[in-house]
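With one protein chain removed, the remaining protein chains of the complex are shown where they sit.
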Amino acid sequence: MPEHHFLEPDGFVYTFGGQEPVLTIADGDSVTACTRDARGFDEENRPLPPELLPPSPGFHFLTSNPCVGPICVEGAEVHDALAVRIDAIVLNRDNAWSSQGAGMGSMTGEVPGRRLLLNEPLPDRMFNWHLDRERMTGTLELPNSTLGRAEIPLHPFIGSIGVAPRYGRVETTLAPGEFGGNMDCVETRVGTTLYLPVWVRGAQLCFGDIHAAQGDGELCRSALETTAEVTLTVKVLKGWEIHWPRLHDHDWLMTAGSSRPLYEAMQIAQVELLNWLTTDYGFDRDEAWQLNSQTGRMRIGNVVDPFYTVVAKFPKYLLP
Amino acid sequence: MPEHHFLEPDGFVYTFGGQEPVLTIADGDSVTACTRDARGFDEENRPLPPELLPPSPGFHFLTSNPCVGPICVEGAEVHDALAVRIDAIVLNRDNAWSSQGAGMGSMTGEVPGRRLLLNEPLPDRMFNWHLDRERMTGTLELPNSTLGRAEIPLHPFIGSIGVAPRYGRVETTLAPGEFGGNMDCVETRVGTTLYLPVWVRGAQLCFGDIHAAQGDGELCRSALETTAEVTLTVKVLKGWEIHWPRLHDHDWLMTAGSSRPLYEAMQIAQVELLNWLTTDYGFDRDEAWQLNSQTGRMRIGNVVDPFYTVVAKFPKYLLP
Amino acid sequence: MPEHHFLEPDGFVYTFGGQEPVLTIADGDSVTACTRDARGFDEENRPLPPELLPPSPGFHFLTSNPCVGPICVEGAEVHDALAVRIDAIVLNRDNAWSSQGAGMGSMTGEVPGRRLLLNEPLPDRMFNWHLDRERMTGTLELPNSTLGRAEIPLHPFIGSIGVAPRYGRVETTLAPGEFGGNMDCVETRVGTTLYLPVWVRGAQLCFGDIHAAQGDGELCRSALETTAEVTLTVKVLKGWEIHWPRLHDHDWLMTAGSSRPLYEAMQIAQVELLNWLTTDYGFDRDEAWQLNSQTGRMRIGNVVDPFYTVVAKFPKYLLP
Partner (left out) sequence: MPEHHFLEPDGFVYTFGGQEPVLTIADGDSVTACTRDARGFDEENRPLPPELLPPSPGFHFLTSNPCVGPICVEGAEVHDALAVRIDAIVLNRDNAWSSQGAGMGSMTGEVPGRRLLLNEPLPDRMFNWHLDRERMTGTLELPNSTLGRAEIPLHPFIGSIGVAPRYGRVETTLAPGEFGGNMDCVETRVGTTLYLPVWVRGAQLCFGDIHAAQGDGELCRSALETTAEVTLTVKVLKGWEIHWPRLHDHDWLMTAGSSRPLYEAMQIAQVELLNWLTTDYGFDRDEAWQLNSQTGRMRIGNVVDPFYTVVAKFPKYLLP
C-alpha cells in the first residue's frame, strides 16, 4: 500500500550525490515537500539561516539552488530507472525574482568563473515579478518601456531534479547532466513523468528551484524564481537501463541531453531518443530517425548553465 | 493597383544573388509560381532537363534546391526591407522524398565535403512518402519496424526563400544567412509575413524547396521534399533597415539567425529580436531581455546545412 | 624550359574564383609580383585608386585583402593538384599596421556583420609598426605600457593564397577554405611548398595579404599587415587528388583545415593528414593515427576569420 510522506526539510543540499538521505520511501510512495527558491528564500521570503548555508560559500555557485533531499528509494539499484510522476506544483508565494548580470547569460558570452571577453561586463539587474496565483499570471513593472507593465501566464515547473550521479557527486545543483539536475526544462511540470537512471542504491532523489514561468533557454540566466509545495510519486523500474533522463507526458516521449557545446546536448538527446524507440517500441533505427526527423520537436532548456540542456520530443501518436 | 503575376520559369537558380531577374514586379504585387523539389523534380516527378542544370555539376551542392527567380521588386533599395506575405502553398504532387546518408545530418558528425571522423560513414537511404492532399497527411511504409506504416499531418512551408546577399552572391541555395535562404524554418508558411533586408536594387527574391512536413532541425538532412504552387505578396518597407530575416504571424514576432556553431545562430536571432523590440516597440533593452527570457520560444530550423538556423519568437500579446 | 614572369597587376581581385585570369603560365613557370596590404595600400603607402576598388563597397569585407591574380596554369585540370613553391617574400616597405576593434577578434565574441552580444563593443585602435628590413625586426611604440617600446623578429609569410573553389566563387578574400585562401598560416613562408586542389581548368591562383609577423590565431584580427615582392614557382601534379590544402617544408608534412567551430577545423586537417599518410606513404590508418597522436603538432592559423584555420603537422623523419 503506497504511502504519502510529508517531508519538512531541516536542511538543504547543494550537490547531487554524496549526501546522507533525509527520508527513505518505498517503491510507489509519494512525497510532498516545500522547496526554497534559487537563492534559498522560502515561501515567506525569509533567507536561509546562516547555519543552513554550506560551510564555505565564497563562490555564488555554492549557495544556488538549494534542493530538498536526498530521498532514498527502497529497491532502486544500479541498472534500474526511477519513474518520478509530478503530481502537483502548488505555488505558495506571491512573488518571483529574476536577474541578469555579468558573466552569465546567453548574450554575455561568459560563464561563471570564466572570463572569455575583453568587453565590459553587463550591469547587474534584478526584476521582481508579482504572482497572481488565482489567475496564474505574473506581472512585472517596466518603468523604462512604453508597455509600462507586462502580464504573462504562469506555467510552473521544477527547475532542478536529479539523482546521485554515475560516480562521486556533482558539486553544484546548478549543473544538469546524465543524472538530471538543473535541466530548466519546462516539461518537468504536472502531468509529466520523469525517468532517471539509477547509479547508486536508493537513487537519492533531490529537487528544488521552482520556476513559475520561463522562456526557452532561460536566456538572461534566471526564470521566475519562486517556491512551491511539490508532490511526486516515485516508482522503481527494475532493469530498465537508461543513460540520460527521459520524460513522457500526454503527447510526447522526450529525452534530455545536457552538455556543451549546444549541438552536443542535442546529439545526446537524439541518440537516447532513438535508443528508446528501437529498444522499447520495435522501430528500425533508420526508420525511427526518418520519422523523428519529420515529426520531432526540440525545446532548449537552458543555455546558461555550466552545461546546456536540449529536450528531444517524439510524438506518441506514432507509437505502435 | 497591385497586379498578380503568374511566373512560369523556364530556368532555375542555384545561387542567391548574381543572377538576372526573370520577372520585375511593382511594390505590392503578387506572384504565383510552381517550384521544383530539392533535386529539381517537378510536380509530375520529371527531372530537370540537362540544359537547365548548372554548367558543371560534379558536387551535389550545385544542383540542390533549384529556386524560382530572381524577382526584381521595383523601388526596393539598400536600407529598405522587403515584406513577403505567404498567401498560398498549394501542394501539387502526391509524393515527397527524404533521405539520410554519409557526411550530412545531425548525427553523422560531418558536413558536405568535409570528413571529420574516422568512423565508417552511415549508409544512404531514401524514403518515399505518399501525400494525401485531401486529408493533408503523409504516409510512409516502415517495412522493418513494428509500426509498419506511419501517417503524419502535413504542414507545408517554404524551405528556401531569400534575396541577393550583402555582397556578391551565395554559391548554393542550400545556405541560409542574413539574406534568408535555406532556413528550413517551419514558420515560413501560409499566414506568415517574412521580412528580408534589401542589399541590392530590386532585392532579387528567389524561393523554392517546399517541405510538406519537417521536424525541428531537419535531423536526417532532408524533410518531406516536394513541389507546390506558391503565391506571395511583396511590399517594400522604405528605410526600415534590418540585418537578419524577421517574421511575424498571428501570435509571434520572430527573427532568424543562421551561423555555426548552433549557439551563435541563437545569439544572432536574439540580438536582432531585442533590436526590433527596442527600436520599434519602445522597450528598454534590459526589460525586453527580461520579458523575452520568460516568454520567448525558439525553434531550430535545421542543424545540417552549411549554417544552422535558429528562430527566436516573442509573443505579440506583450507588444504595447 | 620554365619561364619567369613578372606580373605588374593593373587591378586586384577580392574573390577566389569567378575572375578572368590576368596571366597564363606554363607548368613549372615562376611568377614574381608585388602585393598590396590588407587594405589595398602599396609599398609606398598609397591607397588603391577609386577605379580599382570593387564597384559597391559599403561593407568593409568587400575591400579587404586585394589579391594578385588570377593566374591560369596551363595543364591544371580537375583532380590535379597545384604545387606552389614559395621562393621569395621580399618586404618592400618600412611599415606595417595592425588594428583591433568592435565585432571581430578572438576576444570580442563577435564576427563581422553579426552581433552576438549585448556588451558594449571594444574600441577601435590602430597600431603602426616600423619594420627594419636589415635586421628583420618590427618595432612598436607602447606609450601606455612600462615597456615603452617593443621589438620583435619578423617572419614574413603569405596570409592569403588560393585557387578557384570547388564551385562558383568565394565572395571575399578574407575567407579560408578547401581552396586555401585567407589561412593566415605562418607556414606559407619561404621554403614551404603549398599544394592546392584544382577544381577549375587552370586552377586560377591568387595571392596577397603579406604578414611581416603574426602570433598564433591572429587574435586581435590583424597581423603586421604590409606589402612584399613575392616569387612563386608553380607545378601541376597530374591526378593527385587532394581535398584540402597541404604543405611541406624541411621538417613537416602539413594540412590546413578551415571551418567553424575551431574543433571542426582541427578534425578536417587531421583527417586529411591521415589520408595523405595512408595513401602516399604506406601507413595503416590506425598506426598513422597513433604516430601522429604522439608526434604531431598543430598551429592555429587564425580564429577571427569567417572560418578558422588549423594546421596539422606530421614530422618527416617518420616517413619511410
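Letters A, B and C name the chains as they come in the text, with residue numbers starting at 1 for each one.
The criterion applied here is as follows: contacts are C-beta pairs under 8 Å (C-beta built on N, C-alpha and C of every residue); 3 or more make two chains touch, one makes a residue touch a chain.
Everything numeric here is computed off the predicted structure, so don't read it as measured data.
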Which residue of C:L7, C:V78, C:L140 or C:V190 touches the chain not shown here: C:L140
Hidden partner chain, touching residue among A:G11, A:G168 or A:P320: A:G168
Among C:F41, C:W276, C:W289 or C:F307, the residue in touch with the chain that has been omitted: C:W289
Touch residues of chain B, complete complex, unshown partner: 107-109, 116-122, 261
Touching residues on chain C - with respect to the absent chain: 98, 100, 106-107, 123, 125, 127, 138, 140, 142, 144-148, 150, 152, 213-220, 222-224, 261-263, 266-267, 270-271, 281-284, 286-298, 300, 303, 318-320
Residue ranges of chain A at the interface with the undisplayed chain: 15, 56, 58-59, 61-62, 78, 111, 113-118, 165-172, 178, 243, 259-261, 264, 267-268, 271-272, 274, 285, 289
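As a convention for this text, only the chains that are shown with their structure count from here on.
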Overall pattern in which the protein chains touch one another (line/ring/star/complete/other): complete
Interface hub residues of chain C, defined as touching at least two other chains: 116-118, 261
